Structures are given as C-alpha cells and as structure tokens.
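A single protein chain has been removed from this complex, and every other one stays in its place.
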Amino acid sequence: MRPFEYVAPTTLREAYGILAGANGRIVRPLAGGTDLIDQLRVGRKRADVVMDVKRIPEMQRLTWEADGGILIGAAVPCVQVYEYPDVAQRYPALGEAARLIGSWQIQHRASLGGNICNAAPSADTAPPLLVYGAVAHIGGPRGERLVPLERFFTGPGQTVLAPDELLLAIHLPPPPPRSSSHYLRFIPREEMDIAVAGVASLVALAPDGGIGQARIALAAVAPTPVRAREAEAVLEGRRPSRRLVEEAAERAVLATRPITDVRGSRAYRQELVKVLTRRTLLHALADLGIHID
Amino acid sequence: MATKATFRYIGKPVPKMDALERVTGAARYAADLSLPGMLYGKVLRSPHPHAYIRRIDPSRALAVEGVKAVVTAADLPPLEEARAAFGGELMIELAHLRQLVIAHEKALFEGHPVAAVAATSPEAAEAALDLIAVDYEPLPVVENALEAMKPDAPLLHPDLYTKTLGEKPTKPSNIGMILEVGFGDLEKAWAEADVVVEQAFETQMVHQGYLEPQACVAWVDSQGQIQVWTSTQGTFNTQRMLSALLKVPLHKITVIPAEIGGAFGGKIYVMLEPLAILLARKAGRPVKMVMDRAEVFRATGPSSPAYITVKAGARRDGRLTGLYAKVIMDAGAFPGAPIDRGAWCIFAPYKAPAMKVEAYDVVTNKPRVQPYRAPGGPQVMFATESVMDMLAERLGMDPVEFRLLNAADEGDQNVTGYKYGRIGVKAVLEAVKRHPHWNTPLEGKNRGRGLAMGCWMGALLTSSSQVMVNVDGTVTIVTGQVDLTGTRTTMVQMVADMLQLPIEQVSIRVGDTSSTPYTDLSAGSRTTLTQSVALAKACQSVLEQMKERAAEALSKPDRRLTAADIEYAEGRFWVKGDPEQAISWRQVAILSRTRGGGPVVGTGTVTRLQPANQFAAQVCDVEVDPETGKVKILRYTCFQDVGRVINPIQVEGQMQGGAVQGIGWGLFEYYAWDKGKIRNPTFLDYRMPTALDLPMLDTAIVEVPAPDGPLGVRGVGEAPITPGPAALANAIYRAVGVRITSLPMTPEAVFWAIRAKTAVPQPAPADGT
Partner (left out) sequence: MSTFPWERLALRIPIRVRVNGDTHTLLVKPWQTLLETLRDDLGLTGTKEGCGNGNCGCCTVLMNGRPVTSCLVLAPEADGAEVLTVEGLARDGQPSPLQKAFIEYGALQCGFCTPGFLMSATYLLQRIPNPTEQEVRLGIAGNLCRCTGYDKIVRAILAVARGEVQ
C-alpha cells in the first residue's frame, strides 16, 4: 500500500483542525474501511492522511429523537443499526438493507455513513434512506450544514462533500403513520455481491384506505441512487390494486439510466427494477393489511 | 497381505492426520515462511494483452534504496534443448514455459511478467516496479479462439506451425494442434438414425479458485545450491522445470513442499520460483514472493474456454448410431489446451458403432491455461450430457434408461481407440436409478430435475515411496508425494493394513527432493492409486526383509531357517508349523539395529499401470424464478464409482468439493473480458459459490474395482467437477423449458432465454434519458 499518515482525532474540533490544515494534502476520513482500504490498496484512491473518525463521539451516536425520528452517526456500523431495538419495526427497509451488505464480517465494520459517502450507485442503504427522507448532517472547519439526502449524491462516487467536510450523521424523520416499507435487491448469489438493482418502497395509507404517500428509490440503475418519482405519482391518491402496482413498476423504469457492466446489462437492470418495485410494493401493502393477488 | 475381510483401516473414516495443525493455525504454507535477511520480490507485469517489448530499463529502479536486484528475461540462460516438455496433465514445451515465466520479445497476455524486483521492504519493491521503464509497442489483440482461427488473424507466435497428422503447414498460425480421432462410418450412422440432434455450445474461461495465492521463498547459497520452499503439486516436477530453465543440475536444486492451500491443477508449472531464484542469486539473499489475488486471476493458469458442437444420432429403440464432436479450445498465450483429454472424455460413458472428434488447440492473448480438475472435462460433458438429454427427450425415453442402454462397458472402445477395462458406467447409472433422490417426485412450479454423467481417464506417471521400520518397530513412510487432498492419511491407512500394524505406530513424512525418491506430481487423480501400488511393493519388500531377520533370530544351530519358513500376521512372526517359535515385529526391529542387515527400508516404485477410469453422475433439483432468472438448487446428489474406498470421509469430500466447482462453473463463474483485459479479477465479481448458495450435498459411492493395483482403487478427485454444468442445464430445461447452451447460466442469461422463448411483443424499454 502506498504509505500515508494516520490520525485518530477524538473530538470534532480536532478533526476540523486536521481538515483545515490539509494544505493541499488529501485527507480521507476512515470509518469502517471496507471500501476505503481496498481502494487505497489498489490505487483507485490516494490518501496523504487517513483520518480515523471512529473515536469522535458524534460519529457514534445512535439515538431516537424527540420527534420520533432517529439519528445515526456516520461511523455507526451496519450491524449496530439493524440490531438497534425498534429499527426493524419502524424502518424495515433500512434494517433489511443493512443486513444485506456484504457478510457478517463486513457488517461489523461497514458504516451507514461510509456507505453513502462512498456513493456507489449501488449503495444498498441509499434507497431506504431516500424513501425515509433522510437528511445528512455535514460539518467542517467552515461550519455545519444539513443536506437532504436526495441532493447529497452528485454522480458515481461523488457527493456534495467538500474536501474539508465530513458527514457527521444521518437523521431520519419519523416514518409516516400507517406506513410500511421494504428493500429488495437482486444479486446473482445469495450474499457478498454488489446489487445489480435495488429498490426500496414506502407506502403510507390515507385515512380512506387509499395510498396517501408513496416513495420509491432505486440503486444501481443510475449514476446515483434515485427516487422514482413517476412511479410515486401514479400511486399517490389511488386505491391499491394489482393493475396500479404493475403500472407503478413499469413507471419506475423511467427514473433509470442504467449502464451495462460486469454485473448486468442495461436492459436486465430495467427489468429487475420492475420486478423489485412490484415485490416491495406488494410486501409493504401486505404489511398494511392489503393483500393483492 | 491382508484381505478385504481383515482390513482394519482401509475403508474406514479415519480422521485426517494433519488436520490438527490446520485447525490450530500451525500448518505452514509458503507465505508463512520467513528466512533471516529475506527480501521481498514483486513482479512487473504487462498492462497490454499483446505487445512487442522494445526496451526495458531498470536503472531508476536499481537506484532506489533497498532494491537489491532486478531481473528480466535476459537473466535466463539461453535455451538449448527446445524439445523438452513438462507437465502433469497438460504438456508445455520448455521454450514456451520459459516465455511464460517471463516475457521475451513479446508480452502475450495482460499480466505477463516482464521484470521482477527484490527489495528490503514490500513498499520499496512496489515503488521500484513503477520505476522500471518499459517501451511497449501494443499489437492487435486476439480475443478469442474463433478470431484466432481466421486466416487474417494477428499471429501470437511467428514460429507456431499447427501439429496435425498430415503435412506440416507452410505458414504459421494460431492453431497449435488439430487432433482427429475416431472410428466407424459416420455417414452411415446419420443415415441409420431415426433421430439426430446437433447443437453448439460455448463455455467461458474459469479459474481453479484455490484460496491460497502462489507463494515461494528461494535461497541460493554461496555454493550455488538452490533451495526453494513453494506451494506446488509436484516437487520433482518443479525441480525438473527449474533445472531446465536455469540450466542447473538436479542435485543443486532442492524443492521443499510447503503445505498447499488448494491447487486443483493450477500449481503445476513454475511461475514465481524461477524469478525468486534469479533474484536470490543476484541479491545474495533469500527472496520471498507472494501473489495477490488480482495476479492470480491475471497471470496463473485458468481453464480453457471452449466452442463445442456435438451431433448424436439414435434409432427409435434408443440405441446410438453415431457420435461426432468438433471441439475448439482456447489455450491462452501458448499452445497446450487439453484437447486430447477432452477428446477422451467427451463420449466416454457411451458406446456407438461410429464416433469422431475433431479438436483444435488455439492460442489467444489470454493467460496460458493449466489443468483445472479434469481439464477439458466439464466443457465437453456440458455439451454431450445436454445433447443426451435432448436425444432422450426426442425419443421419449427416461434419461437413465437411455444412458443405460448405451452405456460403455469393459471391452468397448473410446473414440480415441482406447479400450476400456473394467469400468463402472452401468453401476453408477443403476445407483442413480435406485436412489431416493431420483425416485422422489419433484413438485412445484418452475422446478426441474437434471441428470448428467461425468468422467475422467485418470493419470498414471511414476510414483515412489519408502517405508522405514524404525528400530523400535514403529514405521515411517517417507515420500515426496505432495499431499493435496489428504493422501498422507490414506497412505498411512494403507501401510498400516498392509503391514497389519496398529495405525498409531505408523507415521508419514512428505519430504523434499533431496530426501525422497523421485515421484511425480499429485494430480490427475493418480495419487492414491499409484501410491497403493508403490506402497504395496515397499511393504512387500519390508515384510521380506523382516521375515529374513525373523528367520535368523529364530534359527537354531541344528536348524537354519530362511524367510520361506516364516509366517507373519498382526505384528508377529512364527515358524511355519511351529507357532510357539515366534518373535514380535518390535523385537525384530530392535535387533535390526545391531545385527547384520541393518535398518529395514523398503522402496516401492510404479511406472506402468492400467488406467483406472472414473465415472460419475450428478442429479440436481432446481427452482427457477422466471421473473429474474435466478436458479436455486433445492437438492443435489453426487454418484461415483471409486473402485475401492480407502477413506470415506475423504471420498465424500472430493465428490462434494468437485461438484461445487462444477456448480460455480455452471451458474456463476467466468472471466469477463474487455479486449484482452480482465474486468473482474476479484472475488467480488468473479463469483464462486458461498455456503448460502448451496444445499447439503448427498453422496452415493459405488465400488467397481479398478483392473490394476492391489486394492482396486480408482482416483476420485476429478470426475466430480464434470457433470455439474450439464446437470444444471438439464434441470433448468425441465423447470422452465429453456435449453441454455452457453456457460455460465447466470440469472441474466436464464432470464433472457426465458424471455426469448416466451417472446411476446414487448414495449420498447423505457428510457429515462
């Protein structure tokens, strides 16, 4: 591995100081390392300084908020997220996604924050976070800011983070009442693979039993994780039916701009989006007592 | 010699004797070794799949602090004996091996070694690689065998003339060899057939996937004595290759086998060793070289991709009239694809009055292939067993009955002309027929059951071992036979039974080339079979010697005894007809220290045996998700004729392990290419089956004794990889009605096959752009 320095600040202030004093050197934050360390090893990314953020308390927070939402520190590993009491019930899609990443070994290291900062289009936690309306807490020597996750990703491997900024935490607002959500991804094996396509669907029922809110987000089928707004529009305000769900599934493809690579072709990914959208919608509806055959 | 009825250990599930050091982490693999003063070696590899190498300038690298040596092809001595060839299951000419180890005028595949560096730290070695200046002149890339065979294809080798039975061609080409074998009248066969099936198939390059990357440590002392510790299947084969490449006589080279972390045929040719030795010699210090996983994918020896067409004709009553195949195998950068082995396998389970195989060994700009567990076997059996299924269906016959009707047996002729001795094709099929798996109905949508046969000829070569009786009566087996699969344990089992001693009194040591007699590599499923013969001879010699000593000890002044007067059983020698006149094994051993004759050592060698052919079958049940193409394996059973079971746990393990490699080959694994560059040189995107992808794997063992050898043992290791792809293809066909003829059968491939079959006009794909 190409030599770098390693620092492990114990406060945010210390971390900001390191970022502010970089002077053109590349400082890379390290959480779980499951993406970064391999990237450094093969030379896909370079670092002059690797800054381990795991000792900063703000990075390890995992708490329910007063408004019923949840705050997840950027360095909290996946396994802690999905094992946290009530996450599976309140944010099922997030729990499902965190359980799917890599293997147990990876899940004990890989963090949610790292997953979204790495910003692979296939990031499994991104679709659930998008359907929950997650907000990124960002901080650096020049101040702190909040960015809705929908605006966080700017391209494959690219985010709005400036070189002197850190993701501190992700905040999820409380899920809408009478809602359920699921995440499904397609991979060739049963584990270890990067998603060929991933879909999270959240459905909230209106008082009249129709669909009040629908949010659908996709992974691995566009330069960034994306919301499938055309599909959402078709669902909102309508009564659930098989035909409606199929229509939404077809429309979800409109949000895709997939590529063909070693994991799948463009056309196959689009077909998978239809299948996974349908399946996650049906599952969420079934949770809410609506069984469609 | 004990008979089957009295075996205490042969046939029993004796736990692996060297397992404790492996489960405690004490076993030493090549990368675990260190020597004082050791340097770290790294290889500079061509980024171009095909290029002239105009100039190599290592001067900036040599100037780096900590860099102690740089080597290139210029450091290899000039080639005299171009004729020599090496291999265990695949031949490679010395001239080609030399170029494979390090590029000469041309880089012929991405990852081809161009230079090597030794430095005091891995970081310095890595930095030095970047400083070696190489002028490449990229050339057009020959991407696959079909492209390579075109008349205007760029040539890899200006001096490669196709070997055929006819006249030597006047022009060089990319075809290393054309093989034609067969007998009978095929035209007549097609005319007489009521049903003819002809189908083309395609398979991709796959890697053995051993988890231990190649590694070695080399040291050349001040006398020029070379020692190399390495992960290899054959220490003596390695020694011979090194001797030829480096022009050093054998007695100056010692090859010491480290524990080996999987090989499956891929650790036969030298790769790092010659470079490590050259570096060690130049630097005057030991050099350690370890490949990383990307290097293993790019620059070791995966298996041949193949294009295969099979044509088969049968009469209405089910009897085959003729079999024909055209097989094109891609050897990678140098000739030597396993077309001869593929030819032996392709129709081996069947008999027919006419058969023919035309096979082509073609070079392309890919890494040069090495054997992968039945080299050529999985590719050709995928084709044949798919066609047999198609034929059986057209005839309306049960897949097992159809195969039984046409099963090859003793005296029948293989397409290569070889006549089978005693073989177990029918026995295996009968075992399938009565097995609960075959007889349990498979219910549910999108589910199907597939059957396929597999086979392997079985290599022989030379094997030796020594059996030493220690002066306390315990026994040590000394052998150069590398333990790939647990043969240490099976060899101890055999000797304990052959000498009728408690197994606790027998040990084995796998030694290096300076301390054991010549023995060929562990490969080709030959180890247990040939060692059963070699050990039998060694034990016979030991017993003779011990009987003579016993005779001497039991002699009286008035009656001189010889070995012929002595009986032996279970650790005790006695005079024939006078059982009270006895002496124990241990006592004879003690006396051997001081009495004439000296220590008792028996050596056994075997060089000629009748082949012990392996036949196998696998049955799998799958469920296909037609919306995604994903295939789930519900149930899997492996059948095999192993001749005689020495150790059932080991036999089952070989069957299961081979089956899973076949499953990976069939469903997931392939090299993805981009004009000669590998797109997926990691375990992330080169997908091998995980535990979650598989069910339990049942095994059903059949024993039809092999025609040769004292125990009837057949090799086990290779046939199990051959049926998987076809068994899966046949199961998928029954599940969703699509016949997939191209590997791997990934979910995407299955998806599109289903879509094509159920082709309903689809709306144009929605496009978000």
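By written order: A and B. Residues from 1 in each chain.
We take it that a contact is a pair of C-beta atoms (placed from the backbone, for glycine too) under 8 Å apart; a residue touches a chain by one contact, two chains touch by 3 or more.
It should be emphasised that the depicted structure is a prediction, and the values quoted were computed from it without experimental measurement.
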Hidden partner chain, touching residue among B:178, B:649 or B:701: B:649
Option touching the unshown chain, where B:55, B:247 or B:293 are the choices: B:293
Residue touching the undisplayed chain, where the options are A:191, A:230, A:261 or A:287: A:191
Subunit B residues touching the omitted chain (full complex): 13, 15-16, 19-20, 22-29, 31-32, 121, 123-124, 127, 130, 208-213, 259-264, 290, 292-293, 484-486, 649-650, 652-653, 656-657, 659-661, 682-684, 688, 690-692, 694, 696-697
Absent chain, residues of subunit A that touch it: 1-6, 8, 30, 32-34, 37-38, 40-42, 46, 48, 50, 52, 54, 79, 102-106, 108-109, 190-192
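Keep in mind that, in the parts below, only the chains that are shown with their structure count from here on.
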Inter-centroid spacing, subunit B versus subunit A (mean Cα positions, whole Å): 44
Contact set on subunit B toward subunit A in their complex: 123, 126, 294, 627-628, 630, 667-668, 672, 679-680, 684-685, 687, 689-690, 692-693, 746-748, 751-752, 765-766, 768-769
Residue numbers on subunit A that touch subunit B, as the complex places them: 1-3, 42, 186, 188-194, 196, 222, 250-251, 253-257, 261-268, 270-272, 275
